[in-house]
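One protein chain omitted, others in place.
Chain nomenclature is as follows: A, B and C, assigned in order of appearance, with residue numbering initiated at 1 for each chain independently.
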């Protein structure tokens, strides 16, 4: 069990940190800018970052702030794929650590900025125009499979083995990602909004009318 | 999900601490002596301590050493049950913190020592001489139920929904505990040693012949 | 490089402090510039984009219009991406497929992403810290009312909670209840009442 795939429903964690800022340190915003550049120029996509997050020590996952984890994941990815050299990065880090006000090089590719902004406005629609024959219909009872643990999943652990009702069959096939190892969501397939009674997931909750909706890839479901 | 009930199989945790001593600080041995006294005089039993452990913040559970958690659990229990007063304990703690060499009072009940040693030699046999009619037989395939989360369980989370084979039907009924809230192991009942193929629990492991045995209370099983 | 370093090296870096993270981030951007993978103004432009173009001010505008124009609200609930274009708003990344869920006096909607941090960027900008907090994500599906209390919101027990846990590509947006006492207010005045949190169900709008 990778805890990051089973976060939903984990008990006894204490209060939520209700911090409302997006970035709590200046470097986080700049790191986000680099990440967005990587997205907009095709260096990576969300699934690559998520694979890194799910592969972390779960205690570290809880311990470190969101963008600290991003920093680790981005550096690891860029080194693994040969975009940057680890020693070079370590040396430059030491340089900026000793000289925090040292300027960034006035180099770069001025076309990248427009490309990234264009990407922000365009996005990356996951719908694929292929023929789909959804095997479940609206109103049907479905059970969530208990798939083997994967490098990366889009199936929240707390839904495994649970039964819900198809609330909506989405009209087109969705491609999640064909470039990372997942538990079989890397081919375009139908997705379904499934409605679960929260009490069917956790029998001990007091609020028996509450509902949870989740968008499930077809491969995660079987007829109940 | 209470993580402490689902420890088995948790991934990406890093190396085991292979420390071979039982006690790594002197106070731990003395705390254990007090605990053993509580056991031997009927103040508490294992299930009370386990309830406290399973109710902890899971991150704290990983963070603190075993006997540090015992210290917290023992103090909380003794205060809740009125054996000691929290303020009195806090004041005495402050006293010994300021005066680490201050002596313990030369008071006590000299009969307790023999009683505790006698308990150590006698133990607490959980077998209960009641008629049992085990509903499963040796060689039968059984599936582990996915019981609602409980205050305290003896069902390892990683076995939920998994299928194994009854390896042995134990000859007598076992009483786990009738004094703590559990997921129904608090009545005497048959138990079974169930044999699981490790690959049936985790499809991605490389060692496909490995086996896990677990002693399951009857209430946790259904015919497969 | 040892195997141990291969396995744990990158995580070791996490144990450093803020000045290290800042320096490493600067080193990263510096290398991107050297390798011409980024422009000198790209990072500033991205930050600026989420300050001025994609932010919760968009979502608030949508709510205010929906509160004051019943026909617009119908179109919004039916097809969010099409409806927001009427207001001159654009969709884009993390909002290719937006879906609005409407609170009523009897039903309160909350959005979560227990697997990562899916969030409707075109309407709300980037997700705040709390949404990405593993503790929020762990608790919101099982005990949404308790989580609301951490945000200072006490929900009437008679109200049903519906949690929308994003894990595919639909991005959910909550249309909160219009507060009482705002009859006749114009859209701008209404929009100013609406917090980011309210548009994901973690706050109620009050006048």
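The definition used in the following text is that contacts are C-beta pairs under 8 Å (C-beta built on N, C-alpha and C of every residue); 3 or more make two chains touch, one makes a residue touch a chain.
Values in this document were obtained by computation on a predicted structure and should not be read as measured data.
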{"item": "Among the chains presented, those that the missing one touches", "value": "B"}
{"item": "Sites on chain B contacted by the missing partner chain, in the whole complex", "value": "4-5, 7-11, 13-22, 24-27, 29-34, 36-37, 39, 41, 43, 46, 50, 53, 56-57, 60-62, 64, 66-69, 71-72, 74-76, 78-79, 83-84, 88-89, 92-97, 100, 104-113, 116-117, 119-127, 153-156, 158, 170, 174, 176, 191, 193, 198, 201-202, 205, 207, 209-217"}
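To be clear about the criterion, only the chains that are shown with their structure count from here on.
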{"item": "Overall pattern in which the protein chains touch one another (line/ring/star/complete/other)", "value": "line"}
{"item": "Chain nearest the overall Cα centroid", "value": "A"}
{"item": "Intercentroid distance (Cα basis), chain C paired with chain A, Å", "value": "14"}
{"item": "Centre-to-centre distance between chain B and chain A (centres being mean Cα positions), rounded to whole Å", "value": "36"}
{"item": "Per-residue multi-chain contacts in chain A, two or more chains", "value": "9-11, 13-14, 56-57, 62, 158, 202"}
